[in-house]
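Down below is the structure, laid out as structure tokens.
Shown here: the complex without one of its protein chains, the others still in place.
Per-chain numbering from 1; labels A, B and C assigned in written order.
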Amino acid sequence: MITKRLKLHEAALTDRIELTVRFSEVDMMKVAWHGSYVAFLEDGREHFGITYPGVGYADYFRTGYVAPVVNLNIDYRQSLRCGDRAIVETRYIYSEGAKLIFEYVVYRKSDMAIMAVAQTTQLFMTAEGEIQYADPDFFVEWKKRWLNK
Amino acid sequence: MITKRLKLHEAALTDRIELTVRFSEVDMMKVAWHGSYVAFLEDGREHFGITYPGVGYADYFRTGYVAPVVNLNIDYRQSLRCGDRAIVETRYIYSEGAKLIFEYVVYRKSDMAIMAVAQTTQLFMTAEGEIQYADPDFFVEWKKRWLNK
Amino acid sequence: MITKRLKLHEAALTDRIELTVRFSEVDMMKVAWHGSYVAFLEDGREHFGITYPGVGYADYFRTGYVAPVVNLNIDYRQSLRCGDRAIVETRYIYSEGAKLIFEYVVYRKSDMAIMAVAQTTQLFMTAEGEIQYADPDFFVEWKKRWLNK
Partner (left out) sequence: MITKRLKLHEAALTDRIELTVRFSEVDMMKVAWHGSYVAFLEDGREHFGITYPGVGYADYFRTGYVAPVVNLNIDYRQSLRCGDRAIVETRYIYSEGAKLIFEYVVYRKSDMAIMAVAQTTQLFMTAEGEIQYADPDFFVEWKKRWLNK
């Protein structure tokens, strides 16, 4: 057995957003194209950074870092349709390393059925592309503020 | 350690395509947005279905099945830039179960450096949404033809 | 002078939505990619069909018609940035012919500056692709209900 189902880990912080599936996000099979979820997750992650300020794109730019996604893993369970309201729950998973791990649960709002479960991993790099193996200062501050660590 | 790096498996069949990174696929960091790779992989998968006829979208429709992606897993190694030529190598990984597993290596053509490694898993469903736990006839035929199995 | 600036016509009905510019909708110039507006307009049009029921995609499907966009015309005035809140005003422009004409004004919410002005024209076709030169019944009903015509 090659593929394993994604398992959710305990979340230190969570956030939720709602979105509507766009016509342009739906494919010939009349369901949300599997690639459309990448933007759904990013919407969730960006809003997480507004709810818990300090880990959004604007923060990275301001502090001179970027936080590229180095792994994206999505399990698709059921299908969203055009016009469906969805809820994206973004869960911050604490990790010792200098990385940002988020897990996501995408629900169909009408019945809260799970449509997808996902995980992204981001590293920190300087604008020049140098990977940071220790937490950058802004991330140390963020952890202190929101996690008391 | 939560995330593990994707490991490639032995491929029964492989195919390659070339593509150019579009301006609209590049983000504020001036590199191909991580979500853009989902279409790159799909381009590779579709072309694989032309090279080894029988496992493309048109074939599913014709035979009354759909083959939704149930897992997508992408490791990003380096970044493609606007206008870069990329090569997507699509590798069919043989599996006992009634599923389609592809692995992908995305290269930057200029130096053949690896930009991303990925895996997708597809199941077979009837148009009515019933999952098939045994290979549909058309897939039995396809395996016989291309894999001698 | 070849290109002419779009001029707005008197709207019979109007509707407004709000949206946030996604990271994936922004380009290397750090502004919303000009192609991203097509989905913004479609969001507006779809919501118009919820506010004034009868002219949304679901209605077309249900009644056996499609309403393809045959012309799209967008004037870009200023640039939206990542995370900007925008307001899309969708304006139904009455027309004698069997067509749907919408005009749009896209505002940046923070100062209500106009970012773009646009127009789309849709025709009615049967699912078989036959253009309708007279209003289909469902559209006659819709006009009666919302325009008293």
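Please note the rule applied: contacts are C-beta pairs under 8 Å (C-beta built on N, C-alpha and C of every residue); 3 or more make two chains touch, one makes a residue touch a chain.
Everything quoted here is computed from the prediction, not taken from an experiment.
A.B. asks: One chain isn't displayed here. Which of the visible ones does it touch?
C.D. replies: Checking the complete complex, the chain left out touches A, B, C.
A.B. asks: Write down which of C:L72, C:I114 or C:L147 is the residue touching the left-out chain.
C.D. replies: The one listed residue touching the chain not shown is C:L72.
A.B. asks: Given that one chain is not shown, which residue among C:L13, C:I50 or C:I93 touches it?
C.D. replies: In the complete complex, the chain left out is touched by residue C:I93.
A.B. asks: Suppose we count only contacts with the excluded chain; which residues of chain A make the list?
C.D. replies: Against the missing chain, chain A presents residues 23-24, 26-28, 30, 33, 35, 82.
A.B. asks: Footprint of the hidden chain on chain B, which residues?
C.D. replies: Where chain B meets the chain not shown: residues 20, 22-24, 38-39, 42-43, 46, 56-58, 82-83.
A.B. asks: In the complete complex, which positions of chain C touch the hidden chain?
C.D. replies: Touching the missing chain: residues 1-3, 9, 28-29, 31, 34-35, 38-39, 42, 57, 66, 68-77, 79, 93, 95, 97, 101, 119, 121.
Simple rule for what comes next: only the chains that are shown with their structure count from here on.
A.B. asks: Going by C-alpha centres, which chain is most central here?
C.D. replies: Given all protein C-alpha atoms shown, the central chain works out to be A.
A.B. asks: Can you compute the centre-to-centre distance for chain B and chain C, using the mean CA position of each chain? Integer Å is fine.
C.D. replies: The mean C-alpha positions of chain B and chain C differ by 35 Å.
A.B. asks: State, to the nearest whole Å, the distance from the C-alpha centre of chain A to the C-alpha centre of chain C.
C.D. replies: Inter-chain centre distance comes to 31 Å.
A.B. asks: Residues of chain C that contact two or more other chains, please.
C.D. replies: Correct list: 23-24, 82.
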